[in-house]
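Left out: one protein chain. Kept in place: all the others.
And now, subunit A:
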Amino acid sequence: MRIICPHCGARDRREFTYQGDAVALERPAPDAGGAAWDDYLHNRENPAGVTRDLWYHEQGCGAWLVVTRNTVTHAVLTTDLAATVREGLA
């Protein structure tokens, strides 16, 4: 599995650290309530198919990436800088 870093190009999976579902970009407000926090921390869509997750290019440029990939085929579809994706959410 190779991941395409927008800065560094296609690199070995070993250079990256996996964080988990990209839900981490949408942190609820501190007072959003128990259910919202439970969803954010624990509950997952967990799709068999296309998913979006966060990877950290630890042994490369140090960027946080949102990787869209297929959990059944391991194909990496698109990669975006997490910073850019967050701006889009704001």
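Quick note on the criterion: a residue touches a chain if its C-beta (ideal position, glycine included) is under 8 Å from a C-beta of that chain, and two chains touch if they have at least 3 such contacts; residues count from 1.
By our rule, contacts and distances are computed from a predicted model.
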> Absent chain per UniProt: "Sarcosine oxidase subunit beta", "Phosphonate ABC transporter ATP-binding protein", "Acyl-CoA dehydrogenase" or "Zinc-finger domain-containing protein"?
Replying inline: "Sarcosine oxidase subunit beta"
>> Contact with the hidden chain only, please: which subunit A residues?
In response: 1, 12-14, 18-21, 34-35, 38-39, 41-48, 51, 53, 71-74
